[in-house]
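All protein chains of the complex are present and in place, except for one that has been dropped.
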Amino acid sequence: MQAVLQHSPSSEVSSERRKNASAKRTGFLLLSPSVLLLLVWSIVPLVMTLWYSVQNYNLVDPTLHGFAGIDNYWYLLTDPDFLHSLLNTFVLVAGVLAISVGGGTLLAVLYDQDFFGRGIARIMVISPFFIMPTVSALLWKNLMLHPIYGVYSAMMRAVGLTPIDWLARFPLLTVMMIVAWEWLPFAVLILLTAVQSLDGEQREAARMDGADPIARFRYIILPHLSRAISVVVMIETIYLLTVFAEISVTTAGGPGVASTNLAYLIYSRALLQFDVGGASAGGVIAIIIANIVAIFLVRAVARNLEA
Amino acid sequence: MAVKTKTSTRIGVTILGWGIAVWLFFPIFWMFLTSFKNEIQAISTPPKLFFMPTLSSYAEVFERASYWHFTLNTVIVSVGATAIAIALAVPAAYSMAFLPSSRTRSTLLWMLSTRMLPPVGVLVPIYLLARNTHLLDTCTGLAIVDMLTNLPIIVWMLYTFFREVPAPILEAGRMDGASRWQEMTMVLLPLALPGIASTALLSLILCWNEAFWSLNLTSSHAAPLTAFIASFSSPEGLFFGKLSAASTLAVAPILVFGWISQKQLVRGLTFGAVK
């Protein structure tokens, strides 16, 4: 009965192609609004930025105009402030990531334990994530760390120490702490959820195998968290590369450029010094750096995100 | 086979758990407390934990700035941006999850990488574009920008949720005669609702707290709460009472909203992104 009829490709194949094409077209149509918008959103400003970056364009000095070539870039790349801000950007991102992922993992394990009032304690821990950056910067700068009226200064005086003007003495470190305070809760939120999804039997099996708590953490919990950690690193990096409000409110990048990151440097060029050309050149460099980071990050993390 | 935890360990965990929670939450608590002090009490040294509470700071804040105007702007912008982003992201994520092509993966990664575009890098052109299209200092303009900045993450989250939906259920829908649209709205959306809700929650929180574009693209008419609070930063920053009252007003809605919805947020996040 399995007669092998002669194969008549012409009609069938074209109909198949039509059908496949229709599914493809549907997929494309559904995807295209988002893709088009993001394409415009990422290309148009980019092209404009590229254009301004090779122009002499200063809002307060209209006499300065015309083609600048690579002058803006040259000026920026040879500016020690630029390198300094670049370094600050990396320190800030790496520091906050280390604190939030490291601390977040430990806190996730802590808040996975059963103790009295755990639910309320958890809500308290994740609360800073809901606070807007401007508010948290103001809170820390004034209410907490103010050298005279701040609570921390009062506590130091109470134990006989001289209060420190944190933002003046350790500007970058302090900004890092403030940003970490905002993002640690996010890490705890995600990682705690992930720890809780670890199935009980696996933990019990590990206990039966005689694993002590440290071994259990190292060999059971940590590997289980790798995917969640990827998610945290991915999302936080996106935001940390562009930290702005915290710096603007607390130190305005100072003293000098001690706490200026790339985002703030460009901002100060563009809006404080009205140098559109220079700011745009900085923007282009920021975009290039972001893309390099994105490539590495996305590559490293994508595998974990996909699975 | 449950190993009994030693009482000392238990007490240690309780103390540590509460200690860290109190330490991390303290700035928020102190802000709340200070908002009920008058300016003298607010800067008394040493700081006072017990005092006669007063609403004078709030009264002054309300007198100085129209809080409701800012709040309304924030709500309009956050809800608007989130709604539009979800509406755009659902079909996109559906397409990626159920009609994948060889380019799906790279499209997704590209979308995420656009999110890494530093806003400052394109501040000047966006500012000029907004000015030329008369979207500067409008809720619409800010909502569009917020929507675009969050769209990639929303698409990605929805994509991970959709991929968890068993394909046979959608196929059953198709066998039942559902069109693509019906399949999406009547089968997929109800199934992925927890995921969509938590994505929307995250988007709302991020929009509510967004500072860079709010500060640079609005001035008075469409200024949201982030701008409201920035206007109290300096030099009035030294008026701790007013600053705290304004801050409390700015964060209270989203904080309460976050507390109420954190279960949902977590549930949605575990559904796809974490596991």
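We just call them A and B in the order they show up, numbering each chain from 1.
Just so it is clear, a contact is a pair of C-beta atoms (placed from the backbone, for glycine too) under 8 Å apart; a residue touches a chain by one contact, two chains touch by 3 or more.
Here is the rule we go by: contacts and distances are computed from a predicted model.
With the options "NADH-quinone oxidoreductase subunit C", "Cysteine desulfurase", "Sugar ABC transporter ATP-binding protein" or "Photosystem I iron-sulfur center" in hand, the undepicted chain maps to the protein name "Sugar ABC transporter ATP-binding protein" (source: UniProt). When the omitted chain is restored, the residue from B:103, B:174 or B:221 that touches it is B:174.
Listed by residue number, the positions of subunit B touching the unshown chain are 166, 168-169, 171-178, 182, 186-187, 190-191, 193.
Definition applied: only the chains that are shown with their structure count from here on.
Annotation: 15 Å between the Cα-based centres of subunit A and subunit B. Residues 1, 3, 10, 13-14, 16-18, 20-22, 24-28, 30-31, 34, 42-43, 45-47, 88-89, 91-92, 94-96, 99-101, 105, 107, 109, 111-126, 128-129, 148, 151-153, 155-156, 160, 180, 205, 208-209, 211-212, 215-216, 225-226, 229-230, 232-233, 237-238, 240, 243-244, 247, 250-251, 254-255, 257-259, 262, 265-266, 269-270, 273-275 of subunit B are the ones that touch subunit A when the two sit in their complex. Contact residues on subunit A toward subunit B in their complex (touch as defined above): 23-24, 26-28, 30-31, 33-35, 37-38, 41-42, 44-46, 48-49, 52, 107, 110-111, 113, 115-118, 120-136, 138-144, 148-149, 151, 154, 157-158, 181, 184-185, 189-190, 192-194, 196-197, 204, 207-208, 227-228, 231, 234-235, 237-238, 241-242, 244-245, 248-249, 262-264, 266-267, 270-271, 276, 279-280, 282-284, 286-287, 290-291, 293-295, 297-298, 302, 305-306.
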